[in-house]
Every structure is written in C-alpha cells, then in structure tokens.
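This view holds just a subset of the chains, kept in their places.
Labels run A, B and C following the written order; every chain starts at residue 1.
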Amino acid sequence: MAWLETLITDTPEAGFELAIKLARMGVKYTQPDAEVRDTLRKEYAASADSLTMASHVVAVHYQTVAAANNYWK
Amino acid sequence: MAWLETLITDTPEAGFELAIKLARMGVKYTQPDAEVRDTLRKEYAASADSLTMASHVVAVHYQTVAAANNYWK
Amino acid sequence: MAWLETLITDTPEAGFELAIKLARMGVKYTQPDAEVRDTLRKEYAASADSLTMASHVVAVHYQTVAAANNYWK
C-alpha cells in the first residue's frame, strides 16, 4: 500500500503533519524495526538537542511541502 | 482548534515569530508532554550550542515563511 | 553501469526512495568498503541522533527530487 500519494494538502497545518510523517519515514526506512525505534524514543524524547534535531528535519521537509502547495496561497 | 491557518503574515517580524512557533511545534509534535519540555528547557537554554541549533531550525522555517510572503515586498 | 539515470520518478513515494538512495550513495562514495558500512550500520541503527541525522540527509535530497519532479503536480 502506497504511504505517500501526494504532497498536496488542504491546509498549512496538514502540510506540517505531512512533513512530520516524511521525517519519521526517513528514520523508518533506515531503521525498519519498530521495536528498536520505540526503544530509541526514550532516548531522543528526553534530550533537548535530539528534539531540536528532529524539529530541524521537519523544517526541511516543511520547506518542500510548502513549496509543493505554493504556500497555500 | 487549528494552530496553523496560514503562512501569510503582515510583517517580516511577525513572520519571524511564526518561524519560532513552527520550530517549537516541531518539538511539540515529537514530545507532546509539556512537563518534559519545560524540564528540558533548563538544559538547552543554558547551552550555547543548543541555542544555536534552535536558532538554526528557526532560520530554516524563516526561509519558508519569507518565501511564502514574497519577502514582504 | 550508471546508477543514476534521472531524477524523474512516477510518484512522490518513488521520489522519496530515490532520495534515500542518493543519501546512501553519498556515504558509499565516501566509504566504498561495504563491510565497513555494514559494521557501522549497528552503530547508527541503534542511535536516535544518528537516525535523525540520516533522515535529515534524506530530507535535503527529497527537496531536490521533489523540485525536479515539480512536486508531482
């Protein structure tokens, strides 16, 4: 089943959530084991720098999604 | 309640504050627990590199918001 | 044999997989030894920050692939 059909979203907020999904899929493709990913969650969810790094990946994907949607103008 | 209706802002300064909000929402989506985020604030707010990393995420989002607003020209 | 003929893909999902490939090729060109890369996999596949860093490289390449495909519009 395709997990990514389009970059087009109805709203900027839905676009942000797509960017979150893209960032997480980048991790999932690299570490397919869900159990390992869950274990690691404790690691990054309690580290300020890890959370900033995650937010940074979302920001890069949000640039892509926002441009794809012509900034929902 | 939608937290992000539009990327359009009246001024470059309002756009910068939207970029700050987007950077923080990227953390919030990853770590929804406000208490944990507050605890972590002590960690990053007293580290030069952590603050630079946070400023970097704001810079990426500001690129997106500025382009969305055609640089407020 | 050429490993990269085009940046054009049929779908956003295929584009994401191309971005993954580009990120990995960036590592392969820098460390051609497959054995070393496999050994290192244990290192990054069990570190939250390493996985986020890998996802970040995918995000940058996805920007390029998405723009190349005019966001599959």
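Methods note: contacts are C-beta pairs under 8 Å (C-beta built on N, C-alpha and C of every residue); 3 or more make two chains touch, one makes a residue touch a chain.
Keep in mind that this is a model prediction, so the values were computed, not measured.
Asker: Whole-complex copy count for this homo-oligomer, where the file places 3 chains?
Answerer: 6
Here, only the chains that are shown with their structure count from here on.
Asker: Rounded to a whole Å, what is the gap between the Cα centroids of chain B and chain C?
Answerer: 26
Asker: Give me the residue numbers in chain C that touch at least two other chains, ranges are fine.
Answerer: There are none in chain C.
Asker: Which residues, counting only chain B, touch chain A once they are in their complex?
Answerer: It is residues 2-8, 22-27, 29-31, 36-37, 40-41, 43-44, 47, 49-50, 53-54, 56-57, 60-61, 63-64, 67-68 of chain B that touch chain A.
Asker: Taking the touch rule as given, give the residues of chain A at its contact with chain B in the complex, in rising order.
Answerer: Going by the criterion above, the answer is residues 11-13, 16-17, 20, 44-49, 51-56, 58-60, 62-63, 66-67, 71-73.
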